[in-house]
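Before I ask anything, here is the structure I am working with.
Entry: chain A
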Amino acid sequence: MTPLLSLSNIRAGYGASLVLHDLSIEVGEGEVVCLLGANGAGKTTTTCVIAGLVRPWSGEIRFAGESIAEVPGHRRVSLGIALSPEGRQVFPEMTVHENLLLGSYAPHARRDRTRAMDQVLALFPRLEERLRQKAGLMSGGEQQMLAIGRAIMSRPRLLMLDEPSLGLAPRIVMDVYAAVAETARAGISILLVEQNTEAALAVADRGYVLANGTIAASGSAAELRGSALVRSAFLGIQAESAP
Partner candidate 1 sequence: MNPPSAAAILLAVAAAIAALVIPFLGMPLLTDIDFRICALAMIAISWNMMAGAGLVSLGHSAFWGLGSYAAILSANDLGAPFVVSLVPAVVAGGLLGAGLARMTGRLRGIYFAISTLATSEGLRVLATMLPDLTGGGNGLYLDSTLFPGNAAISLAIPCGAIVAALIAWAISRSRYAFALRAMRNNEAASQMLGVAPIRFRVGIMAVAGAIASLAGAINAWHGGYLDPGVAFDLKTTIDAQIAPILGGVYTLPGPIIGAIATIAFEEFTRALFGGMVGISLLVFGLVLVAVVLVLPQGLVGLLRKTRRR
Partner candidate 2 sequence: MTNLLQLLIDALLMGGLYALMSVGLSLGFGVVRIINFAHGEFVMLGAYGAYWALTLLHVDPLLALPFLIVLGYLGGWLLFRGVVAWVLKAPALNQILLTFGIALVLQHIAVVLWTGDVRSAMPEYALSTTIIGDVFVVHGRLIAFLVAGTLIAALTTWLRYSETGRAVRAVAQNHDAAILMGINPGRIYALAFAMSTALGIASGAIVSFLINITPFMGFSILLKAVAIVILGGLGSIAGTVISAFILAIAETMVAYYVPEGAGWTEGVAFAVIVGILLVRPRGIIGSALAT
Partner candidate 3 sequence: MGNIRASDLRRGAIGLVMGLILSTAAHAQQEVRIGLPVELSGRFVAFGAQIKRGVETAVEIWKHTRGDKVAGRDIVVIEHDTQSNNSTTVSVMNQLINSDKVDILIGPGGSDSGAAAVPSWKQAATHPVWIVPGVSTTVVEKQVGKDPYFFHTFPWTYQYHETIVAGLKQALGTGKKVAIIYSDGAYGRAHIEYARQYLKDGGFQIVDEELIREGAPDFLPTLLKVRSAHPEILYTLVQTNDAILLAKQIYSAKLNIPYLIGTFQATLPEFKNSLGAVQNCWTGVNSYIMNLHTKADQAEPKLFPAGDEWEAAWRTKYHKEPEYMEVGAYISTMLALLAVEHSNAVDRDHVATALAAQSYQTIMGNSRFGPSEIALHQAFGKVIDFQLQKQGDGYDNVIFYPPERAGGKLVACPAQ
């Protein structure tokens, strides 16, 4: 069964500095895959390459069987790729409602916008309470929910979440991950980029560990949970022997 998304030998970076060295990962249809790694490992660069914000120097990206390296950033959402970016990046001067409407700006999403809206507000009741409020005035957690909700509004086949738990109180992290689990159950494949290993592995089917721009380890959630490598990769200490 061909994977929904496959990255092979991706090299990418900013200006002269190379961040990703020969990265290859896959996400299957309906699968929840997590990408773990310490700060600066290249997690965000990966999501930006897939979402089209960063052009890779070399390597191949295939989505639903086709190469999308040449597809410009603003057309990738119509293919079904959605990203809740690092730092949330909601539109501060616009209301929650307007942010969500923008989520379904792409033509295919605009068609069943009302149904998507009901779904998102059901998933994040807090957003319904604050629908008319300016996004910029909300708390970190609420903005994170809005960012995810906004991404879901575009009816994605692949939902990428870049460090959704960053800077949130534990209780809020539980709510967010509950919503992530429910979205996964609805059949949307998810690429979860996280430093919060336990929360991610609890939800993910499978995962990769990213260290200094290359995949240090991969496997099922259970295997990764036990492996020494995850601990060292997370703490950034060089493990003596690969598993």
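General observations
In this text, a contact is a pair of C-beta atoms (placed from the backbone, for glycine too) under 8 Å apart; a residue touches a chain by one contact, two chains touch by 3 or more; residues count from 1.
How were these candidates chosen? In short, all candidates are chains of the complex that A comes from, given by their letters.
All of these numbers come straight from a predicted model, not from anything done at the bench.
One candidate from 1, 2 or 3 touches chain A in this complex, that being 2. Residue ranges on chain A touching candidate 2, taken from their complex, read 51-53, 72-75, 77-78, 82-83, 85, 89-94, 98, 101-103, 105-106, 109-110, 150-151, 154.
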